[in-house]
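The complex appears here without one of its protein chains, the remainder shown in place.
Letters A and B mark the chains as written, and numbering starts fresh at 1 in each.
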Amino acid sequence: MLQKSIRFFDVTSRWIKFFLIAIVCFLNSSEAKTIRVGANYKFQTIQSALSFAVNGDSILVSKGLYSEGTIIIDKSIALIGESLPVISGDNKYEIMKIVSDNVIVRGFEFRDAGINFIYENSAIKLDGVANCRIEKNVFFNNFFGIYLSRSVSCTITDNEITAFQTKETYSGNGIHLWQCGDMIIKRNKIKGHRDGIYFEFVKRSSIKDNLSENNLRYGLHFMFSDSCSYAHNYFTNNGAGVAVMFTKNVDMHSNHFKNNWGGSAYGLLLKDISDSRIYNNIFSKNSCAIYLEGCNRISTERNDFIENGWALRLMANSMDNVFTKNNFAGNTFDVTTNSTRNYNLFESNYWSEYKGYDLNKDGIGDVPYRPVKLFSFISEKIRPSLILIRSLFVDIINLAENIFPTLTPEGLIDRKPMMKKIQ
Amino acid sequence: MIEIRDLSKKFGSIDALNNISLNIRKGTITYLVGPNASGKSTLIKSILGLVKPTSGLITIDKEVLNGNYLYRAKIGYMPQVANFPENLTVKEILNMIKSLRDGIITYDEELISQFKLEKEFDKRLKNLSGGTKQKVNAVIAFLFCSEILILDEPTAGLDPVSSSILKDKIIGENKKGKTVIFTSHILSELEELAEDVIFLLEGEIRFTGTINNLISSTNKHNLERAIASIMNGN
Partner (left out) sequence: MAINVNILAKIIRYQIHDISRSFWLFIYTLFFLLASYGLITFSSDAPKVLISLMNITLIIIPLVSIIFGTIYLYNNKDYIILMLSQPIKRSTLYFGLYLGLVIPLILSFLIGIIIPIVFSKIDLGEHFDVLIFLFIAGIFQTVIFVSIAFWISSVYENRMLGLGLSIFSWLSFSVLYDGFLLIMIHYFQDYPLEKILIGFSLFNPIDLARILLILKLDIAALMGYTGAVFQKFFNTNLGIIISILSLIIWTVVPLILGKRRFAKKDF
């Protein structure tokens, strides 16, 4: 009857059409029904409830194990789990595919999405959708966790995503976004995937309050994703830390980068990044806290670099970056570079290695500080020389270079080193 | 007792001992005399095996020295300079020296009481005066009742009282049949003890024989004059 009335009002004006659709939606939801799924109900599979449902309906799923191959959601419905029902992919299938807008999936445990390298099998795949919400689910032992492509304005919140592969090649990403926009990724915990969070061609999105740890490759793998921000996240113990590449205008703040340790691990690897901001982050115990290659106009401010192997590795092709008001404490090497010239600014940082004095008591050291030690400079150019690390000889040449700088970049100098840690 | 045949020792190009042959009879006291660097110490050290001769033979009790070491059980040696590990006590150093030779039941510790060393027993050697160290040194030389006593400048650094105690000790031991060799670069109060004298000059023996022979052969009336006369080339 409602359909008839729409036809009745079928006029050419685009605006009226839009208006009416809005009304339909409103009416639909007001009349939306709730369908129950479970062993004791009429619908015992999610699939059967789905085919019965119409846009706007809610499907309430009771506790239990549901193993139904791939569930395809092509209607705007809310799929809600009660007491964490389990949906299994039997190590064979993709578990759920969402192709409709306005879908909510909440309160399920997704298990055992099978490995498939061609289709990139996921626990939930969202393709070409808008305004979907994936919340409060548990993901256990899936190939990919949540996979979004060509989608906009979705939120992924409060999910726990855990996988157990030990080989990178047999492992997919926890939260994977490709060609998306205006996304919010919030309060998720991702462990044991290949990349914890993967961003490629994503715009205007935010990654906030997530914990990404013990992933095989990157905690966050972020490419070609301009105008995004990530903040208040924990990235710890990931095989290679966090990589942010080929992007403009990224906000990176208030994150923890911790214990990303290994021969090729980085707290934060930056490659071809420009016009971005890194502030209020804590980098501790990473083999290399920040590696910058081809980076321009990045401001790095008020970060803590604590007990890293290298705090900063600044490659020759990086220019016009500013490092100010950061704390550098207890790093094996504070700054290294492979360049004999410097086009970046270091100012007003705190360096625990600084041994100068402050006669006028203004909190600023009276002697400039050179954060690049001769040995770190040499070892950046000739890697095998690192076998001399901790040799008395190294202390001696560092001291000599400190007194008569000859090799290290003349301009890489902090003229206002702070005497005390910056709070 | 001690027989030396054609003994030579070179230190680099310097002849410390040049073709020396001599015989020391059992039960005698021999006075080895000569100015500084005349070869006295080198000779003594050769007998003790401390210096390896360039050529020649040393025989003690018919045993030829060739790097062996057990023969030294027959010798009590008092070196010219006494120095011990400085943090050991007198008692410990004596115990240690004793422990190096097995199977000895009685030790000759007469000198300890004569020198009144008991009261120094618990002192560390670094806290002792040179004279006291020299006394410890003397005690060690006589400790094992060795058949041969080699004393290098024994009275140097000793006070007159201790010196005479040592002198009496030497006479006493000699009477028991011990062979004694002592050296001095100056003529000492001990010269009267000796019956035989060996006079060394620039690594060669200038005179060997009894003291009386030496004096009479140079037509002088005492040993001092006799030696001076040899040194002047007569």
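Please note the rule applied: a residue touches a chain if its C-beta (ideal position, glycine included) is under 8 Å from a C-beta of that chain, and two chains touch if they have at least 3 such contacts.
Values in this document were obtained by computation on a predicted structure and should not be read as measured data.
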Partner chains on view for the chain not depicted: A, B
Residue among B:L22, B:A37, B:L88 or B:A228 touching the omitted chain: B:L88
Touch residues of subunit A, complete complex, unshown partner: 261-265, 287, 307, 309-310, 330, 332, 378, 382-394, 396-397
Residues in subunit B touching the chain absent from view: 9, 11, 45, 48-52, 69-73, 75, 77, 79, 81-88, 92-93, 96-97, 99-102, 124, 137, 140
